[in-house]
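Every protein chain but one is kept in place in this view of the complex.
Chain naming follows the written order as A, B, C, D, E and F, and within any one chain the residues start at number 1.
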């Protein structure tokens, strides 16, 4: 069972472990907007969204920084996932 | 008696049973936005909505994740239905 | 004396009797949005509304579900009517 | 002395007498939006309003239903007038 | 010293004297929007404003009705002036 | 060291001295919007701003009236400057 996001939506999963052990990434943020590193699990087809052509710029496997509160949380088969719009993704971590 | 949604609206029905028994899907969410799995019962024709061409991307029978508060509840012939805009549907569950 | 709605507006009348006796339709809704079944009494000509072409999709006699608070109530010749925009009509009941 | 409204504005005057004596029209409304029957006294030229072409659909002498709070009251030569945008006029009463 | 308004702005001056002596105009209004008669002292060039072509419809010397709170007050050489957008001018008084 | 504003932004400096001594200009305003006379120190290139072509209409040396709260204050080399968008400039004082 998996999620197939519509239009410009992206399914991501927080990578909390990496955040504290591997590379020393520490994320700060105000109470209103908590940036986090996440992995992209599924990417919508893009296309015309709200009357505007949207080209998807992230791909499955990308590590991204996004804003927690703009997405919707869902738990599938034990995994906690988040569905965000691509516009809520700030940057790709390389 | 059935609902025939206008423009980009979609009639869905919550599939609560499946949520806890069959596949182990557990949905979480903030108080403001409660994601839920629902089945699509009827799909509007799409077309020009607010001056923009909208192509319907879901079909009858799809299992979808949406946001509860963006739709309107209605009870017809004993069934509790929700009318949402397609844009409120986040993803299709496969 | 009758109402001739402008642009994309529609004059409807609540069909409360049918709601409880004939077909068993029971309408639920949050305090913010109360869906209701209504009959269409008059339909505006559509045309360019807010700079966008609007084609009317409902006709006189249709039973529709709409949101009570988006319309304006008016009493004419003893009948309580509501003037809504077509965009406030969610679905046609068949 | 008279008012010549700009763009899509319309000058109307409430017809309170008719509201209770002649045709039995009784207007109800929530505290936020009070519908009322008014007579059109002057009509703006329409044209491009906020970048969109607006064609005037009401004419002097029309009886219209509008929303009280969207207009601006002005008293000229003893008459209480209201200046509304055409978009605030819901329907013509025939 | 004088003001030369930019784009679709208009410099007006309230004509309070005329309001009570000459023609018997009495202006009423809610606390949120106080209509007033004013004289046009300077008119901006119009042109493209917020991406839309605006043609100026008032000229110096016009008596206009506008909304007090949408403009900005300024005192120059002892005169109290107000800078408004043309869109805040409701009607010309003739 | 100087500021080079982006797009339709303008760097201005309040001319407080002139406000009380030379020409008798006295500026009034509500608590929400304090109009002030300022001198233009630097002008952005204009161009496409938010998808719309913007042509700069002020030049270095112009005395302008603007709204204090729409800009951002910055102190450079002892000078208190303000960065505003051209759209926040109401009029040029001549």
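What we mean here is this: a residue touches a chain if its C-beta (ideal position, glycine included) is under 8 Å from a C-beta of that chain, and two chains touch if they have at least 3 such contacts.
Since the model is a prediction, treat every value here as computed from it, not as a measurement.
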| item | value |
| --- | --- |
| Contact set of chain F toward the excluded chain (per top definition) | 1-7, 9, 11, 42, 44, 48, 50-51, 72-78, 80, 83 |
| Hidden partner chain, residues of chain A it touches | 23-30, 33, 35, 50-53, 55, 57-58, 65, 67, 86-87, 89-94 |
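Operating definition for what follows: only the chains that are shown with their structure count from here on.
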| item | value |
| --- | --- |
| Chain hops separating chain F from chain C, counting only touching neighbours | 3 |
| Gap in Å, rounded to a whole number, between the CA centres of chain F and chain B | 50 |
| Whole-Å separation of chain centres (CA-atom averages), chain B against chain C | 22 |
| Junction residues of chain B, two or more chains touched | 50-51 |
